[in-house]
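First the structure, in the form of structure tokens, and then the observations on it.
Taken from a larger complex, these chains appear in their original positions, while the remainder are omitted.
Letters are used for the chains, namely A, B and C, taken in the order the chains are written, and counting of residues starts over at 1 for each.
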Amino acid sequence: MKKAKRPVDPLHAPHETWHTALTCIEPNKILVRGYPLDEIMGRLTFGEAIYLLLMGEVPSPGIGSLMEAILVSFIDHGVTPPSTQAARHTATTGAPLRACVAAGVLGFGRYHGGDIESCMQFLDQGLELVRKGVSYREAGTEIVRRCVAEHEPVPGFGHRFHTRDPRAARLFQMALELEIDGSHIQMIRAVEYVMADRPDGQALPVNIDGAIAAVCGDIGIPPEIANALFIISRVPGIAAQAQEERARQQPMRPIDPKDSVYDGATQRRLPGKRR
Amino acid sequence: MKKAKRPVDPLHAPHETWHTALTCIEPNKILVRGYPLDEIMGRLTFGEAIYLLLMGEVPSPGIGSLMEAILVSFIDHGVTPPSTQAARHTATTGAPLRACVAAGVLGFGRYHGGDIESCMQFLDQGLELVRKGVSYREAGTEIVRRCVAEHEPVPGFGHRFHTRDPRAARLFQMALELEIDGSHIQMIRAVEYVMADRPDGQALPVNIDGAIAAVCGDIGIPPEIANALFIISRVPGIAAQAQEERARQQPMRPIDPKDSVYDGATQRRLPGKRR
Amino acid sequence: MKKAKRPVDPLHAPHETWHTALTCIEPNKILVRGYPLDEIMGRLTFGEAIYLLLMGEVPSPGIGSLMEAILVSFIDHGVTPPSTQAARHTATTGAPLRACVAAGVLGFGRYHGGDIESCMQFLDQGLELVRKGVSYREAGTEIVRRCVAEHEPVPGFGHRFHTRDPRAARLFQMALELEIDGSHIQMIRAVEYVMADRPDGQALPVNIDGAIAAVCGDIGIPPEIANALFIISRVPGIAAQAQEERARQQPMRPIDPKDSVYDGATQRRLPGKRR
């Protein structure tokens, strides 16, 4: 605030410039990472534009395909995730959609989505051992041993619902077909063998968080951007769930996820040309 | 809460089922609108999957292209929008990315993004007149007159920065090329003529909100889903801006958008095959 | 952003001052509405300071007592309100307390807390009739009739749980004892008679929202400040519920409010000198 005679303090220092490298706005011109936004429209998909915005360059076709698959893989997981429940409880109060989405996004906490970043760091520990000459298998054994010693769950493995995560399998298959599987995927594969060898009840399969962590590692996406991708990818699901709550349910209802019944389309296949 | 002998009230009524039609979760199986999620991965883009989730069906190629273009058109608008500023101010406190995104999303208020829904209702008023036999031009004149009479801005027209919104022009061009331009686009074109005829200072061009409203109207997307699309489309920008704040700036800094300087890539063109 | 030669637009206009009347910050001095904050500490209660900040003046003792009672009346309502559920679902993901509080606050929607503002406008409609010479009883009958005609619930009446809201009774009693009951309380009392006369199933008692609306009307608190009071008053409950979730429950649990059991202190009375 402007007041006469006061000691200098940071908020009253002379105006100083600061920098941004994302989007340049000029009258009648919007450049995203240097590309005119109207030229990108119709030429890049939303997934490719997300990569451009976050990483600074247009992705190669292969990386672009993996980006789309990563974003699609998280798009929704039904009514039970706590983030979805937070969004539905906000919706039942009559709140606008953006408030429901914000409440849902806040539920992407340590135990929900945070595994991608943790798993990237976990794999990096293994790869550090590999760089020192240890085999992938031994490195996998060692980093799992460390988790067990610290009573920490192994990040990227196990799922509340699934004993085999179909999204993880698909993502690895795509990476293989696109020849984008590198050391991170090799590392998580090694950990997978270690995890499968554990006694019953402790044997856990790799989950989608783990698969994304490995793929992001191999295509050079740093952990904080992988975290951004997770947030972006689930927003459509949060929005769709909140919108369905608003459209199909009474306001101010008590919501028990266990009482929900699915009444949507039965299982179907994509049209032939899409397969 | 469980307590003996109390009058029946809604929260203690017998468990009742409720329904959801979005995503069916079974062990090792995730069906989004009936399609196995792992089959969608690699076959639908993120933009197509968003359409599927919100609208219930895989889009046709033309509608899919428009969906991608709509989602891309809003992806970021630099550092000045209040939603972006809310996200950056949250980021400077050291908050995690999801909190910054939530704060940003909350800034998609009445004056920021809300224009899409308003413009859809505005165009529908005009189309109702057309259905009664009034010409598009007369209908456009009439609905603009109503706004002026109520001292309301004409929704979908004018922009804080741009005198000609390049995103709107591009979206109309795509709709034309894809032959998806119907009565809503005809209606907004009629309004455009009316708006251009107004005396200097009141002549306002159609903006991206208006263009999206018209296109959504023509491809059958209802206003509340168009609103969801707007929220989804800007989340990457909010996340990228918050992430840049965290990566490039000091914590707890005062932020004045007017002092920002763009230091990113200079204007460039997409690689040839993308054009 | 700074760029050479561009048309004037609002964000590049010369720096202009704007005004705030709440708190003046100078080095080593903080004035809240003109009072040094350190002088207020220990001399005003939190409730009185909230009134000072929102209304601009220190409340009279009577108004101060009503402020405290209003703020206390909403402090918590158990585990079932959707806002509380949103906060608990956010807490179970491992999110920090502030994220849980934010998610909960977003659930103060149209159907949850919004009734105070609606009821104030409703009572004002009645008082307008009274000013035109209609009796309170007739005015009450008329404004209820209008709600019924528009298929709108009568704001400030009825409760999901309670057939007689003990908080409303207490607040009216306090207003009476403090001789602060004016025309708004008279108006809601008239509506209460009308509502009690309705046939079974439609007879609804005044609730705490209605009582607060009437009291705020009589002590000159405008609707938007009453809304702020509601938000402020429930934040401790949201925070306490989220904190209990973090402290007593497993992360990532499914939460069904109907399965909760109260295991806290049994009913007790305040120490004698407090009565």
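One rule holds in what follows: a residue touches a chain if its C-beta (ideal position, glycine included) is under 8 Å from a C-beta of that chain, and two chains touch if they have at least 3 such contacts.
What you are looking at is a predicted structure, and each value in this text was computed from that prediction instead of being measured.
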{"item": "Size of the entire homomeric complex in copies, 3 being in place", "value": "4"}
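Methods note: only the chains that are shown with their structure count from here on.
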{"item": "Copies chain B and chain A - interface residue numbers shared by over half, same or different", "value": "same"}
{"item": "Chain pair that, of all pairs, has the most C-beta pairs in contact", "value": "A-B"}
{"item": "Rigid-body rotation angle, chain C and chain A, from Cα fit (steps of 5°)", "value": "180"}
{"item": "Centre-to-centre distance between chain C and chain B (centres being mean Cα positions), rounded to whole Å", "value": "33"}
{"item": "Centroid distance [mean C-alpha coordinates] between chain C and chain A, Å", "value": "38"}
{"item": "Whole-Å gap between the CA centroids of chain A and chain B", "value": "22"}
{"item": "Shared interface positions of chain A, touching two or more other chains", "value": "17, 20, 24-25, 27, 80, 99, 102-103, 106, 108-109, 254-256"}
{"item": "Chain C residues touching chain A - in the complex, by the definition given at the top", "value": "1-3, 6-7, 9, 17, 20, 24-27, 80, 82-83, 85-86, 89-90, 92-95, 99-100, 102-103, 106-112, 114, 160, 251-252, 254-258"}
{"item": "Chain B residues touching chain A - in the complex, by the definition given at the top", "value": "10-11, 15-25, 27-47, 49-50, 53-54, 56, 58, 65, 67-69, 71-73, 75-80, 97-99, 101-103, 105-106, 108-109, 113, 161-167, 169-171, 174, 224-225, 227-228, 231-233, 235-237, 239-241, 243-244, 246-249, 253-256, 259-271, 274-275"}
